[in-house]
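All protein chains but one are shown in place.
Chain nomenclature is as follows: A, B, C and D, assigned in order of appearance, with residue numbering initiated at 1 for each chain independently.
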Amino acid sequence: ACSGGGSSSSTPSGAAGKTLVIDTSFDLKTADPGRTYEPTGLIVDKATYDTLLTFEGSDVTKPVPALAESYELSPDGKELTLKLRQGAKFADGSPVTADDVVFSLTRVRDMKGTPSFLLDGVEIAKTDDTTITLTSKNPNPALPYILPNPALGILNSKVAKEHGATNDPNDKAEQYLNSASAGSGPYTIESFNVSSQVVLKANAQYWGAKKPYYDKVVIRNVESATQKLNVQRGDSQVALNLSGDQVAGVSGGLQVKRTASAYVFFLLANQDSGVSKITSNPKFVEAVRKGIDYPGLLELAGEGSTQASGIIPSMFLGALPPDQAAKRDVEGAKAALQQSGVTNPTVKLEYPSELTVNGLSFQPLAERIQANLKEVGITVELTPAPVTTALDNYRNGKEELGLWYWGPDFPDPSNYLSFAPGKLVGLRAGWKAGADKDVEAAADKAGAAVTDDDRKQAYTDFQQKLNATGPFMPLIQPGQNIVTAASVTGVEYHPVWTINVADLGAK
Amino acid sequence: MTAESGTAALSIEGLRLSIGGHDVLHGVDLSLEAGRVHGLAGESGSGKTMTGLAVLGLLPHGSRVSGRIAFGGRDLLGMPARELNQVRGAKIAMVFQDPATSLHPMLTVERQLTEHMGHHLGVGRKEARERAAGLLAKVRIPGPEEALKRYPHQFSGGMRQRIAIAVALACEPEVLIADEPTTALDVTVQAGILRLLRGLCDDLGLAVLLVTHDLGVMSAVADEVSVMKDGLVVETGPRGQVLREPRHPYTRSLLDALPVPPGENSP
Amino acid sequence: MTVPLTGPLLSVEDLVVEHRTPGRPVVRAVAGASLHVAAGEVVGLVGESGCGKSTLARAVCGLHGAASGRILVGGHPVTPLGLRRRDPALTGVQMVFQDPYSSLNPRRRVGAQIADGLRTAGDTATEPADLLERVGLPRAFAGRYPHEFSGGQRQRVAIARALAARPSLLIGDEPISALDASAQAQVARLMRDLAVESGAGLLFISHDLSVVRLIADRIAVMYLGKVVETGPTAEVWADPKHPYTRALLAAIPSPDGAGVLPAELPGDVPDPADPPAGCRFHPRCPFVMDVCREREPDFGPAACWLHAPESSSTP
Amino acid sequence: MSPTSAPSSRRTRNRALRSPLARFLVRRIVTALLLAVGITLVTFVLTNLVPGDPVSANLGQRALGDPAIVAQWRADHGLDRPLPQQYLMHLEGLLHGDLGTSQQSHRPVLDDLAESVPATLELAGAAILVSLILGVGFGVIAALRRDRLSDHVLRVLSLIGISVPTFWLALVAFYVFFFRLQVTPGSGRIDPGMTPPPQVTGLYTVDALLSGRWDVFSSAVGHLAAPALVLALYTIGLLTRFTRSAVLEVLGQDYVRAARAKGLPGRVVLFRYVLRPALVPVITVAGLAFGSLLSGTVLVEAVFAWPGVGQYAYKSATTLDLPAIMGVGLVVGVVYLVINLVVDVLYGVIDPRVRVS
């Protein structure tokens, strides 16, 4: 609030309250939960909306209650029943009702925003005032893992409808939801700008037991290099995206939280001979796989990063153990290249030029891969492009070699079935349905498994097959290095929403 | 001011000048008398303009000058800048060749006429204004009061040169240096300016140094004539003598080059 | 003066030339001027600055289009010069310009520039050096660049180039006014001699009447876009008819050492965009009459109501 | 009669052409409008040349798989229509003050611009102010002390000023002043905890003053200092060089000699006789320099995390956010128009020949 002017300004912290400044490289389009799918948006929505279920700390193996106080999945995996918590209130003081839940979830699904796929084929119904049932046609054991996604935050349906929210693609509420939040989360939006900063302020009405610690949280868009300077100078308290190199030089008085992120960088070799006669040659793929210096890439990614042994990141169910990771074998690579029958190949490697993942840009990785493959006898021509252009080629399956990363949509291995032939990512590698029956069968099996043990077994198998004959080469999981001022507590990296602002406190 | 014939109002003795290492003047001697027009002729580049500028200390960047320019018992060359500034405009004034460029295009006539009055004579704004109007009348600008408010570009060339002369006369100087004041003008306009100059010289007892390379102009208004060549004065004398019986071969060659033989009168 | 049998070489009849600048009133620089030049004749065109002399000369060369009136060169109508080559029938008109420093291309040897003129005339026999000789310069100078010449020498080269094209009419637009006094008369004489020698007509523009008097057979006096008086030089000099001509002549100071102040003509040349009604000279004329304010005297040889052809009324 | 008479008379004619103020203003505005349309057309054509498809830049991985969503999105943004029609639609929107909705921020472009344009104007304005003061000052000093040591020093410095890569200098300045020496505040326009002043002009410094918030004002000035100086260095160099030569040229004019011959004190001659006409070319250059400042902001804003048009333009260009790019183009056209008008008005103030017909 503005001070009157007459008041003494000797203790500025007094009335102004505690402010936390978080620096991050923005990937932000909207604060409307029904449309959010970018990391920064998820941070904002996590702080401003509550979901039915959530995860405790950084543990993504077990969904825990939030607005729902309990849940139950039917044995066939098709029906999920949730009991609503009583006493939860929106920031304007009105209670959270089952109708709000139904409206919010239906809106996400039917508005066809980016996250709508999360609830594809899920029927949402209110059984009574405190019970919600979610029904899917096929077994959907991942659903409890999906529900914590901040995109499925529960809106105050009355307020939202007043501002144009509807259950179809004509929804008009985004503008409003970008200027104010209509949730029950610990914070509310004070100001929102997709390119510079988002300011959150504490929700005075917050219903939860743990009240927000900071009165105001400023999330600023800052390049990773600058983040480091800011946090070192005390200009900000949290820096979210320092690369391994940057974090290495961080000096005293700061806390550094290093974890492997859930992002997986991978290389794809197009299997469509119409796109490339070279990369669609299985022996060539083998040469590439053996030619890459994985530890060398890891060195570039710096502290906190690990080699990705399979396409599923290490913290998820079904991840391959580190000893199954690919190894460099230059001689083997040369031999494979020889067998491929391709001589002096030149291939194009495409990647997004200005994109960084946790401070790590694609550029050095690509350059190193180029140098690695040169030793094998493969000439790689780097063709970076702005994300837009690069994405276009990638999504249309037009890239010869592509360097990309995959961030999980939800913390469940089923998300990675997209890498199978004929599936979303598989197609991007020109890997059509029927191209590799073996892998396809493994994928189907993994998708159908219900119990944890079965699933673990099936996903391991799927990845081993994928690594052996697939067009994807998982490379690294970059570290997520969060640097905070000494006083900040409760920092925990989360694979879905990066950081939960509400957990942050101070010593 | 009393004009005593025979006393030099200004005398230049042994003036030497080099600009950027090039010798331009090699010892020029000249002397001006009150109430008389002294004409200075010579071919282009002979140093006429530089001589005039040296008197006011306005030589171009990189000039080195020696000799003596005596005015009122003092040597202008050695004078400190501050004192010289009090002589410029007040005691010695100058009129330049091209009236289109020698008046400031962005200032009103009034301002250009009065500002140095305030500075040299300490007269107030109002009085300066009245004097300015009087001056314009004296140089025969029609509607002097109204003309004061206008800008130079609103006048014709001849008018501008008259204004420039008025500016030079504003502080009642003793010496006027006019550097080719009519070269940029048409003959019919030139005649008017020459008459004006002659009249002022006679009425006010001014000592005038008239630089020109037009011997006809020289003959019309100058009392004394000096001829310069390559930075030296090669001949000085009364008008009639220099133009009719030149002693120096260079002067003679100048006269011989004229299209009409001297002595033949125009109708 | 010999009058050619075939009529005048150049005849300008009631020529009007206008300068149009967007957003400004039209400047009628030449407002109904008539002029004739015969072969072998030297005509001096005099007048105050801005009276339209250059404009007239440029129109004769085709560098300006005429708004109305006629220009005939050797019976050929002059067409304005466009992007194409000049009509070969018109290359017989050549011009020497005022500024000796910009009348030669500084990037080319003078020999080559003179050779351009020879090519125009289809003359393969003559060498550029021959022409340099004719204008009084050493033959060896053909290999030099213009910056190696003095102003007077440059003007000679320009004359040589013009002559190389074997012109039937040579126009000099103040070719001497930028030269040193000592060079002026020489160059003017040279021009005259060369023109007469080659049988060409010469239209010599100047505001220096004493030079014109020296070389011209006939004088044309221009005032504010009109030719106000023409006549044989000696006649005009001895007995100027038009009051303007009189004033002009009287204003020339003579270098006789007598100390005679020239006569003054009050006022300035009016703005050609807004000429006075009636006789254009009437605001400055000492003999102004009522008729002068109302009707323009459009007759010759002296366009003045004092000298009206039949019913002249004396003041 | 003098060889220069023809060109000089042409110049006077052009000046007089401007003098009837209304006609001149109308002409200028029409030109500027045409220019703006031209700019939008150029940007439109250019961005449509791009191989990329805005759809993939703006929809999530999954949503792209659904042709219905893609089609819907295209329809929403009018991308399903033929190009000329799209352009006309855009122009039509313009007439109603609607610049369309940004594809990346999902907000009206006008709102985006309303935030980013003042930020850049504040930065560029501060830079031009500094450049004018320092550049003109240095230029005058260099001219007056021609060929002396200070002239040589200033000359070399100004050459360095126009030779330093701005993006690099921004980096160095940020590292040295913010990080090493800790004398300047960090990125952004004000301290992070501070609420921006109520928007009047959008310039934080001005708005802070208007609302009497001194803490915000000093913070805004502090944040402005480093990027503005970095940005200004080039223009300072440019203006120094220009002013020097303009002053030297005027010093050589007859009217200055005449003023000195009148015995006016040096100060009067300098300010009244020399500076005023010397400012005419300097103003032209300053106007053009403002344009180059806008260019510089693209590079400087990136380093200083300044939320201005430069960043916005960069982001729009790389994400092919067509409405946003066209909006930027329009703003640029308007800025160009305003600068030109200001320059012309200043001409009139300085030079009566422009004013008085």
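The rule is simple: a residue touches a chain if its C-beta (ideal position, glycine included) is under 8 Å from a C-beta of that chain, and two chains touch if they have at least 3 such contacts.
Keep in mind that, in the parts below, contacts and distances are computed from a predicted model.
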Can you pick, from "Dihydroxyacetone kinase subunit L", "Nitrogenase protein alpha chain", "Multisubunit potassium/proton antiporter, PhaE subunit" or "Cytochrome c550", the UniProt name of the chain not shown? "Cytochrome c550"
Which one touches the absent chain: D:L171, D:A261 or D:I350? D:L171
Would you mind spotting which of D:A71, D:I133 or D:V156 touches the chain that isn't drawn? D:V156
May I ask which residue of D:L154, D:A302 or D:L346 touches the chain that does not appear here? D:A302
Would you mind spotting which of C:H36, C:R161, C:R213 or C:H282 touches the chain that isn't drawn? C:R161
Using the touch rule from the top, list residues of chain A that touch the missing partner. 223-226, 228-229, 243, 245-246, 249, 296, 299-300, 353-354, 356, 359, 361, 363-364, 366-368, 370-371, 382-386, 389
Omitted-chain footprint on chain C covers residues 61, 63, 81-86, 88, 91, 93-95, 97-99, 101-108, 113, 116-117, 119-120, 145-147, 151, 158, 161-162, 165, 178
Hidden partner interface residues of chain D, rising order: 2-4, 6-7, 31, 35, 38-39, 42-43, 46-47, 49-51, 155-156, 159-160, 162-169, 171-172, 175, 179, 238, 241-242, 245, 249, 281, 284-285, 288-289, 291-292, 294-296, 298-299, 302-303, 310, 313-314, 317-318, 320, 325, 328-329, 332-333, 336
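The working rule: only the chains that are shown with their structure count from here on.
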Among all chains, which one's averaged Cα position is nearest the averaged Cα position of every protein chain shown? D
Separation of mean Cα positions, chain C and chain B [Å, integer]: 33
For chain A and chain D, what's the span in angstrom between their mean Cα positions? 39
Measuring from the mean C-alpha position of chain A to the mean C-alpha position of chain C, what distance in angstrom results? 88
Which residue numbers or ranges of chain D touch two or more of the other chains? 1
Touching two or more other chains, which residues of chain A qualify? none
Contact residues on chain A for chain D in the complex? 2, 5, 9, 16, 19, 21, 29-30, 35, 37, 112-117, 169, 174-175, 178, 193-197, 216, 218, 220-223, 226, 229-230, 232-233, 235-236, 354, 385-393, 395, 409, 424
In the complex of these two chains, what residues of chain D are touching chain B? 1-2, 12, 146-147, 253-255, 257-265, 268, 272-273, 276-277, 350-353, 356
Counting only contacts in the complex, chain B reaches chain C at residues 43-44, 156-159, 186-192, 194-195, 198, 213-223, 239-244, 253-255, 257-260, 262-267
